[in-house]
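Just one protein chain is left out here, and the rest sit where they should.
By written order: A, B and C. Residues from 1 in each chain.
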């Protein structure tokens, strides 16, 4: 019967191995490519180390107890003692988990605040519109717009301003950092940064119905010079984004191709979704931006 | 509404379901008629207010729902076995995971715990029934009406497909225009009201109907877990009631609570849903903890270690469970203050849960551990649940959760806690208390086979999902194209099939044992029972206790046996019992009609049903039935004295 | 059961004479309501302070009802009755304050 404990150890072991050997390229979350993802990665590792202690203690104790105290033909007349309480032990197994929780809580809080700190370098701003089921990226400074892919300069923070037309999506690029919801009627902000040029997978991570599985995009990080060059070229060569075209794009439906435009949509289209909230915002003081 | 809109059409699976439903109904009617069992069904089951029978009906319903939810699970696993599968379309897949999640939690886990509570808790405290037997029956029939309503969505009108969390705006009338979402709302609403009533019922039962001498601290651990669970139910379910009602108003009457236009706030749905939803997961797991406590001490032949600490830790879990809900939407962007607060409160739950784990280990330490089937499930619970629990703590670290949220890592977490906690617990309880109700044990050898298939399959299914999550696989996708994910997904599917086999073995085990297992009718079939239910005959007579014993200590049966005393003794007296009533059953049916009318917006159906409900309640209010007495002769005959 | 029934009811106050408790409770509730009106409309305090005070007054009225009208302290189950109500109030506060806390931060959240 002690097999069970071993089976359990066996299942947890590959996980440990994966982490230790660094064979993690396919495991996107464990392969951070930017400072945001890295700080989250560090927290994940730290939390895993802490819970690994717990797992080991419980599994070892469990296995030993099962081997040592199982009923065997030769101990059938053993009558277990009647102890019921042992305050010393109970305090130990209350305090130690508590300390582990503290050890996890401190970096958690630090990183939670740290991620919201203003980056030292002025970020470039990209507006993201999650429409069902495609991603639209607007570069207000460059005056261009792309769909289902986004170019960013490497080594530089990017502030994504997150909006949605109808449903609540979640904007997630695992290798660059954790996700955030994009909500209709409310703008969110997420700063990400890529260390070096490369392509990273992005996806929607909050269920929005039929075409949800197809709502993916690519992040293409480039050297800043290349990024500028790309932006200039796009501005010069891509077609204009007309109002009709934009309306067509945001209509519900799967759209997996990449589109590129040399002009941007008018924010008021998205704002019109928000108009009611805006009006009411005036009277309730909630809106403080 | 046209007929072909009313009945779901166009899919072979649906037609198969239609056919099987019709066939099942015909078969049931035929069998009942052939064996002339209609009257028996009515007098013995449909009108019963006996907690034991109600408990058995709950468990039966739960097993059925587990079968349907499990089939849903298997279908999903087949679709996800390899990249680009064409087995299910998106629309279908979405309906299936929605019904899977809802069924498993609301219509499998909840009735299962209510079943266990009903059969065991009154016996453990020496009561003849629950505080309000009539209401107890009504709770069951409300649950049943809700479950039926939710299940028929598959063939009539269409299933909900916005996830068991039913987030707005996706679940709004604009984005989910069909009736599926209405089924979700009314199915949950009806059974939720039943659950609330049960919660009050159990609380009063425990507070007022304990055997003399049984102080709160001398109460068995399962009963304690029921008490604390009931508290959570009473204070969490009203939140669900309101949330569902408001979404119903939004969908049917054009209000603007969760809509984007009109100034509504979709985020408030998430907020209310999880204010109920998080306590809900502890509602389903705490009774399982209670069962584990009983089983561990019975089969280690040792008193439960740290009774007091076990109670305190459950109380702590209950309070904490109400202040952690935001961990389900850390990624909403509520800022560091909110996220930090809820991260810490969530992590703190690990401490009382840990106390429980270590106390179970300490109970086994120096014990004499017998590997019976209930004990096997309990033993498997400990390491598996700890895996699920510690990954929960990993999720609780907000910035890390930005990476895990809505990925398969999360799916892994909650199946580890839900299955290792709730399902293992309920199966353990089923095996443990079975002989008490039927006078024979379920076959141990078959039970062990079922256990190993299920346990290994379970690990194979859900462990790879943690890694899939870290690889970036989102939940609720009906297909993927990434070939890197295929190996682990295939493993997971194979595991799911193994679980299915395990489940079938367990069902066969029940069938076989009902037919062939030797009847022993022992009061204490496990030879080590400690709490009051093991002092009375098996199967339990309908009045439970011929005489109510005086309690002086914890585990009275165990110590009485050791000292060679007779616990249940003294002169017999006539026993007062509540009368059966058909009203709860009928009310349940009317509620079904009421809900069904609402689903389709047919007010010509809703209004008469509502009036009928009021009339039933008035009838009940004017009904001065006092129950009846069981006379001493009859008791003597049943007890064989 | 039959043996311990007589202790089931714990007498709280005399219920045979003039209903002083109720009358005082009624006067208190009128006074508290009037005070709330005065604070909000006539006191000249800033709106938020006045509303804060009136909420405190409302909470006081809850106690008036619970203790003077509803006899929450009577019967052997009094601790459980009070427990049920106070835990309900605790959860109710959690729901209200928690929603405000979270929603307010969601709405004002803006980087930098």
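We adopt the following convention: contacts are C-beta pairs under 8 Å (C-beta built on N, C-alpha and C of every residue); 3 or more make two chains touch, one makes a residue touch a chain.
The definition used in the following text is that contacts and distances are computed from a predicted model.
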{"item": "Omitted chain (choose from \"Monovalent cation/H+ antiporter subunit A\", \"ABC transporter permease\", \"Quinol oxidase subunit 3\" or \"Diguanylate cyclase\") - UniProt protein name", "value": "\"Quinol oxidase subunit 3\""}
{"item": "Residue of B:59, B:272, B:310 or B:496 in touch with the missing chain, whole complex considered", "value": "B:272"}
{"item": "Given B:83, B:178 or B:263, the one touching the chain that is not displayed", "value": "B:263"}
{"item": "Hidden partner chain, residues of subunit C it touches", "value": "1-2, 5-6, 8-9, 11, 15-16, 19, 22, 25-26, 29-30, 33, 36-37, 40-41, 47, 50-51, 54-55, 57-58, 61-62, 65-66, 68-70, 72, 75-77, 80-81, 84-85, 87-89, 91-93, 95-96, 98-100, 103"}
{"item": "Subunit B residues touching the omitted chain (full complex)", "value": "131-132, 196, 200-201, 203-204, 207-209, 234-239, 241-243, 246, 249, 253-257, 259, 261-265, 268, 272, 275, 575-576, 614, 618, 621-622, 624, 626-627"}
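In this text, only the chains that are shown with their structure count from here on.
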{"item": "Intercentroid distance (Cα basis), subunit C paired with subunit A, Å", "value": "44"}
{"item": "Residues of subunit A touching at least two other chains", "value": "116, 186, 188-189"}
{"item": "Residues of subunit B engaged with two or more neighbouring chains", "value": "267, 332-333, 335"}
{"item": "Footprint of subunit A on subunit B - complex, ascending", "value": "90-91, 94, 161-163, 167, 169-170, 174-176, 260-263, 266-267, 300-309, 329, 331-333, 335-336, 339-340, 343-344, 347-348, 350-351, 354-355, 357-359, 361-362, 364-371, 379-380, 382-384, 386-387, 390-391, 393-394, 396-407, 455-456, 459, 463, 466-467, 469-472, 474-480, 484"}
{"item": "Residue numbers on subunit A that touch subunit B, as the complex places them", "value": "1, 4-5, 7-8, 11-12, 15, 18, 26-30, 37, 39-40, 43-44, 47-48, 51, 54-55, 58-59, 61-62, 65-66, 69-71, 75-76, 78-86, 89-90, 93-94, 97-98, 100-101, 104-105, 108-109, 111-113, 115-116, 162, 166-168, 170, 172, 174, 177-181, 183-186, 188-190, 201, 203-213, 273, 276-277, 279-280"}
{"item": "Subunit B partner contacts - residues on subunit C that touch it in the complex", "value": "1, 3-4, 77, 80, 84, 87-88, 91, 94-95, 98-99, 101-103, 105-106, 108-109"}
